[in-house]
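Of the protein chains in this complex, one is absent; all others appear in place.
Moving on to chain A:
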Amino acid sequence: MSIRHGLLALLERGPRYGYQLRTEFESRTGSTWPLNVGQVYTTVARLERDGLVVPAGEDEAGHALYAITEDGRDELRRWFATPVDRTSPPRDELAIKLAMAVGSPGVDVRAVIQSQRSHTIRAMQDYTRLKAQALEEAMTREPGVFDADDIAWQLVLDQMIFQAEAEARWLDHCETRLIRLAPRAAASARPDTAAAPAGESGTDDQAGSGLPQGSARNGGLRGALRRPRR
């Protein structure tokens, strides 16, 4: 997350002081990514060093104000015009966990999936309730009043819901795939290729739990994670 560009975007609307930047940043994003005032000052100091902001005197209350420079505006325009890089995705603990769970003796992959799914959907329930509140609050404003903070916060909540949704759907997909592959994997796992005994989990699920080692070779999650990252 770019605090640097976020602060530049706020300064483009006019000079501001540090604490004000922090408050406005948080009301945009609903305190989703809380900033401490120290972070704000450090970031502003770096922006100043890089010539993107300059000190702009004090307000009546004696707060030190900062203003964006022409270079700062150029930097901001570049930021908005450049897509966020997705070519080197951040390491995802869940993807690694499932990749490791497939074929691990004694691990019930479906239980791992279900426990994550519950957790993810619970987070979605919470985000959705915040969204319902945000929509309700927006309804109480006078018709036609466009409150950028309201809308920004709704967009941030939607983003969190969509991301969690993607994860939940991916988990559904993994489970379906594991169920479909389980009988085939069991049939193709020969003693000389299977490094571990099949089906150790001991649950009474008829399919999917405790996949034999061979299943990892049949694709499963491994294919998805084989993307070289060098």
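One rule holds for everything that comes next: a contact is a pair of C-beta atoms (placed from the backbone, for glycine too) under 8 Å apart; a residue touches a chain by one contact, two chains touch by 3 or more; residues count from 1.
The working rule: contacts and distances are computed from a predicted model.
Trainee: Which of the following is the UniProt-recorded protein name of the chain this complex doesn't show: "Putative spermidine/putrescine transport system permease protein", "Dihydroxyacetone kinase subunit L", "YdbS-like PH domain-containing protein" or "ABC transporter ATP-binding protein"?
Mentor: For the chain missing from the view, the UniProt record says "ABC transporter ATP-binding protein".
Trainee: Considering the whole complex, not just the chains shown, which residues of chain A touch the missing one?
Mentor: Output for chain A: 30-32, 34, 108, 111, 114-115, 117-130, 132, 135, 160-162, 164-165, 168-169, 172, 175-176, 179, 203, 205-206.
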